[in-house]
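Could you have a look at this structure, given as structure tokens, before my questions?
Yeah, one chain of the complex is gone here, protein chain that is, but the others are all in their spots.
Chain IDs A, B and C follow the sequence of writing; residue 1 opens each chain.
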Amino acid sequence: MSSKKYDFELEFKVRDYECDLQGVVNNSVYQNYLEHTRHEFMKNIGLNFSDLYERGIMAVVARIDLAYKQPLVSDDVFVSRLSVEHSGLKYIFYQDIYRLPDEKICLKGVVTTTTLINGRLATSDEIVGAIKEVVEKRE
Amino acid sequence: MSSKKYDFELEFKVRDYECDLQGVVNNSVYQNYLEHTRHEFMKNIGLNFSDLYERGIMAVVARIDLAYKQPLVSDDVFVSRLSVEHSGLKYIFYQDIYRLPDEKICLKGVVTTTTLINGRLATSDEIVGAIKEVVEKRE
Amino acid sequence: MSSKKYDFELEFKVRDYECDLQGVVNNSVYQNYLEHTRHEFMKNIGLNFSDLYERGIMAVVARIDLAYKQPLVSDDVFVSRLSVEHSGLKYIFYQDIYRLPDEKICLKGVVTTTTLINGRLATSDEIVGAIKEVVEKRE
Partner (left out) sequence: MSSKKYDFELEFKVRDYECDLQGVVNNSVYQNYLEHTRHEFMKNIGLNFSDLYERGIMAVVARIDLAYKQPLVSDDVFVSRLSVEHSGLKYIFYQDIYRLPDEKICLKGVVTTTTLINGRLATSDEIVGAIKEVVEKRE
């Protein structure tokens, strides 16, 4: 495993409907994996994506940069790991996917998110506070 | 083409990401095609699924019965046709998919929908009226 | 829980990307859940969907009949249960989805599948044998 320190991880198993006609997980599906990992991470630190949205706080992705290293195939089990940084109006998630049990790196991603409050770019004290705690705990 | 009289049709082209590791359109994707056809049909008769939802009128699927006749594959063009009946609290959509240009039947479906108004089963005069007009025009 | 005897079950958690603009799991996604449950069941009895396909044995869905009882929403955990019958060229899967922990029924489905061997409708002794064992064990 990478020496990088992650804040959260979630295990998945490839589902056959996620594979395309090349017999590998379709490229777009990795974004589903990454999103689900981020949302579960958020719940884990007391933030609920769906609740936030209903209260007018919209977490949105501004940029996504993905390097595909090794395709996942039918029956693969893998772990999706993330660490997070806060910088100004942005929350940057470093998200990597490793196949199990051999810990082969499959995907390296950087996902830059931001927050719209009632439609305007703004920081949410609630999110900033929760992420700050994570960052401090790590250091 | 079938002698059945349809109220609406929409042409599609298979997209490669819709195909699974068997090299055919995944079974679940046909529901996407059928839903998109119903929503476009609704817009065509003055009903907008998304607007209805925002006004507390939720069109929901109660039953779906699909017979898969012939798989669609990469590069196929096809037409999705529907006719609609109204019966009590239900709107029944007969939805068939034909491959083009040979008009080979690929899927026969019956989709039974109903309406929740502010969370309770109810008829929407707006929907009933619009569908009645379609049915009358056909006869 | 239903008194019906199931042969297999698999637990899931709703992922936010599976929800649509009505804030509920999109109707088509239930087919993904059902397919993944069938494929995991098959692996559990020694049959691998992807391997079968590579050896020219194509398990295909002929019919699907779904009754939507209760929508799943963000954060829901649920269990997908199935029992199977073999009849001639068909394998019939009774597949029901229950929300956890309250065991509220969400979806009742009947999925009729069949097998194409090298493109022709045929019984696979391998599949018939494995399913027969399941049925006998249940009785």
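Some observations on this one:
Here is the rule we go by: contacts are C-beta pairs under 8 Å (C-beta built on N, C-alpha and C of every residue); 3 or more make two chains touch, one makes a residue touch a chain.
All figures in this text were calculated on a predicted structure; none of them were measured in a lab.
Under the touch definition stated at the start, the shown chains contacted by the missing one in the entire complex are A, B, C. Check B:Asp7, B:Asp20 or B:Glu35 against the missing chain and you find that the one touching it is B:Glu35. By the touch definition given at the top, chain C reaches the unshown chain through residues 16-17, 19-21, 23, 26, 28, 74. Seen from chain B, the chain kept out of the figure touches residues 15-17, 19, 23, 32, 35-36, 39, 43, 48-50, 73-75. Not every partner is drawn; the one left out touches chain A at residues 21-22, 26-29, 31-32, 35, 50, 53, 58, 60-68, 71.
Criterion: only the chains that are shown with their structure count from here on.
Remark: the per-chain Cα centre closest to the mean position of all protein Cα atoms belongs to C. Over half of the residue numbers found at the chain B and chain C interface occur in both copies, marking it as a same-residue contact. Farthest chain from chain B (centres taken as the mean of C-alpha atoms): A. If you average the CA atoms of chain A and of chain B, the two centres end up 34 Å from each other.
Centroid to centroid, with C-alpha atoms defining each point, chain A and chain C lie 29 Å apart.
Remark: chain B and chain C have CA centroids separated by 24 Å (rounded to whole angstrom).
In chain C, the residues touching two or more other chains are 32, 35, 50.
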